[in-house]
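Certain chains of the assembly are absent from this excerpt, and the rest are unmoved.
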Amino acid sequence: MPVRNDDLNGSAPDKSKFALLLIDVINDFDFPEADQLLRFARPMARKLLRLKRRAKRAGVPVLYVNDNFGRWQSDFRRQVQHCLRADGRGHEIVRLLQPEEDDYFVLKPKHSGFFSTTLETLLRYLGSETLIITGLAGNFCVLFTANDAYMRDYDLIVPADCTASNSAAENREALTLMQKFLKADTRSSPRVRFPAARKKRR
Amino acid sequence: MPVRNDDLNGSAPDKSKFALLLIDVINDFDFPEADQLLRFARPMARKLLRLKRRAKRAGVPVLYVNDNFGRWQSDFRRQVQHCLRADGRGHEIVRLLQPEEDDYFVLKPKHSGFFSTTLETLLRYLGSETLIITGLAGNFCVLFTANDAYMRDYDLIVPADCTASNSAAENREALTLMQKFLKADTRSSPRVRFPAARKKRR
Amino acid sequence: MPVRNDDLNGSAPDKSKFALLLIDVINDFDFPEADQLLRFARPMARKLLRLKRRAKRAGVPVLYVNDNFGRWQSDFRRQVQHCLRADGRGHEIVRLLQPEEDDYFVLKPKHSGFFSTTLETLLRYLGSETLIITGLAGNFCVLFTANDAYMRDYDLIVPADCTASNSAAENREALTLMQKFLKADTRSSPRVRFPAARKKRR
């Protein structure tokens, strides 16, 4: 077991100063107030898809950091299938933002993507210093994750149009908090500039 | 996102004082010295299968705590498929110890099952206080995981016949260390007694 | 080294379902905007002192969870001395809230009391399940600590009159957030009821 793990050869992660995090977008929206959130989540998903595409062209790794919704025995790809079902309320969003083969994912048991997950270790291997945090809900799991990222000294970009909450006011409040206390850059997604793509290490 | 996560309703984990951990048994044995380890791992796998069956009958949750082998974009079920391929050196063992639908799994990026994983949170939800630690290699990932479990005040059972290392001497040394310093009970697996099965919480 | 540590005999901590946390009250208020904060921190300190006294009478352990202010080579008692100096702006508050011999303390390097500290382990030994979080600033280190406590499934009481921020509005906002998202009970301190005192374990 040790050998391959030590230097992670075989499938070493990319190296990138930036990393794009998508929080809880793989979602069946099967909870109270889901309709309120969906009103804002649908237009957000389209913006986020464009941002994701630009990130990948620039060689920026894409990390799905997603609730396991208490399904400790499930895995991420199954959860995607579950959410893609046509009768699920999230299927449009999940179809748009479906993870690709080379995307990373981290299943989180609680609100922050850093709590009791492998996220910090993965980011260390990626060498990322700036996190672009997006997804749902802006004033909850996105905010919790941003708090934890700030404590770990990451620079934060939280594009105002790539996060959604149950109401526009709550989303705005969360963005203001992150701007003020976490020094987050909240410029809208089309204005986010990625560093020039670097060659993969291998 | 919050709602279902808070109380983990929908798919709350079982409650059990005991938990059975299988370390790195889903393995393609594609590393130097794999043949040495396999010599001991094959007979171990059969003992472990019997222990696993007894555990499940007793309502003790089974947790696969497995290296991600640097495949950060993969998931556990894919890894199982990869290791099951007939030409892989691990396929016999993986076939025996194939995870079932109701088994839990935790992907670990490094040696200890507790480092940068969700294991501690999962065990807290399960309410487990005694960990039965088994698998590969006895003097490495099993030992690292046992060290971390001990620091977190778990009681440890490491059945001598359900762990394997590259040599019998190294395995014995590791067991002696765990017995002496971690107060691990190293009785052989047929002598491990589970508490009477409890009803699942829901 | 192992022997006394294993069971923490010698000076085992008390056992208590409740724990009272004082965040960053040992403070020299030597930063911009300190005057704004002091306006609210002074009356808060008097309320908090009464709450602390009631807590101690009820056998509830008192934990000073305090910034190390980048003084990695200092320790808590020195920091108290530093802040007590008559010409320091915090000396009144620190005099009121001076830690006593049997109070616990945890030095934190960052905003949350749980990040990179011994707090979680200490609370586990205390057996605490409900945290009363107080101190400075309500919308920053108190909020960060409350977030992390919530993720770890503690029940929260954040008495509205025992936390202060740079403005009344910001403090109110933080309290609303904690009430809404962290299910914090924000009743004022005189209305906080402690469970009947239990005998110390030893």
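Here the chain labels run A, B and C in written order, and each chain numbers its own residues starting at 1.
Simple rule for what comes next: contacts are C-beta pairs under 8 Å (C-beta built on N, C-alpha and C of every residue); 3 or more make two chains touch, one makes a residue touch a chain.
Computed from a prediction, not measured in an experiment: that's the story for all the values here.
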Size of the entire homomeric complex in copies, 3 being in place: 4
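Simple rule for what comes next: only the chains that are shown with their structure count from here on.
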Centre-of-Cα separation between chain B and chain A, whole angstrom: 30
Geometric centre distance via CA averages, chain C-chain B, whole Å: 39
Multi-partner residues of chain B (at least 2 other chains): 2
Residues on chain C engaged by chain A in the complex (per definition of touch): 110-112, 115, 139-140, 144, 147-148, 150-151, 173, 181
Residues of chain B that touch chain A when the two form their complex: 1-5, 8-13, 24, 27, 30-33, 67-73, 75-78, 101-105, 107-111, 115-118, 120-122, 125, 136-137, 140-141
